[in-house]
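Right after this comes chain A.
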Amino acid sequence: MRRTYFESPIVMTTVRLVAPFALTYGAFVTLHGAESPGGGFQGGVVVAATVITVAFAFGVRPTVDWVDERVVVGVFAGGMLAFGAVTVGTVLLGGAVLQVDLLPVSIKYGIEAVEVFIGAIVAGVVTSLFFLLSEGGDGE
Partner candidate 1 sequence: MTEVESLRPLAAVAVSAVAILGILAAHRRPNLRESVTLVSATVMFGVVASMVPGVLNGTVYVTRLDEVVTGVPFVLRADALGILFAVLASFLWIPTSLYSIGYMRGLDEGGQTRYFASFAGALSATMGIAFASNLVVLFVFYELLTVSTYPLVAHDETDEARSAGRKYLAYTFGGGVAVLAGTVLVYVAAGTVGFSAGGIEGLTGGAGTNVARLAFALLAGGFAVKAAVMPLHSWLPDAMVAPTPVSGLLHAVAVVKSGAFGLARVVLDVFGPDAIAEIGAGLPLAGLAVFTFITASVIALRKDNLKRRLAYSTIAQLSYIVMGLALLKPAALVGGLLHVPAHAFMKLTLFFCAGAIHVETHTDRISRMAGIGRRMPVTMTAFGVASLGMAGIPLLAGFVSKWYLLAGSFSAGNVVFAFALLLSGVLNIAYFWPVVYGAFFETREGSDEKPVIDANIGGYWSGVADHYAGGAFTDGGHGDEDDGGWKKPGWRGGEASPFVLVPILVAVGGAVVIGVAPATVYFFRIVRLVVENVTGVAV
Partner candidate 2 sequence: MTVALELALVVFVVSTAVATAVLRDIVASIAVFAAFSLGISVIWLVLQAPDVALTEAAVGAGIMSVLLLVTVAKTARASDEGALVSVNPRALAAVGLLLLVLVSTVPALPEVGSEEAPALQKTVDGELTPYGYYVEEAYNETGVENSVTAVLVYYRGFDTFGEATVVFSAVVGVLVALGGSRRWGEE
């Protein structure tokens, strides 16, 4: 029982207009986690939610094709690898595991960097989960 998409021009236009702002908001939430509520996780979810909104407006399959799975996987895999690199890297620098203050920037920026990685992971994963659940199954 696949959902048939009703391509409403109003919805599509609205989404087209809103999506860039939503993405920007996601980035903002991610980057300003240090000063205000929010952070990588919330920002990532907002970004993913934007993609999902797009998918609702334009249909899942076209969205998957448009976004390209490689990009989605690349985003969260890159986030994971970067986070992992920080975790293990500080040990190689002679410090403790995940010793953010050993990074060549101030602690604050180190924290923000990690927030960005988290944002990437969450955005990528949540988008993937949505795609997988809506595309998966059906015994293909």
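One rule holds for everything that comes next: a contact is a pair of C-beta atoms (placed from the backbone, for glycine too) under 8 Å apart; a residue touches a chain by one contact, two chains touch by 3 or more; residues count from 1.
For anyone wondering why these and not others, all candidates are chains of the complex that A comes from, given by their letters.
The model shown is predicted, which means the values in this text are computed figures rather than measured ones.
Only one of 1 or 2 makes contact with chain A in this complex, and that is candidate 2.
Against candidate 2, in their complex, chain A makes its touches with residues 1-3, 29, 33-39, 41-42, 45-46, 48-49, 52, 69-70, 73, 76, 79-80, 83, 87, 97-98, 100, 106-108, 111, 114-115, 117-118, 121-122, 125-126, 128-130, 132-138.
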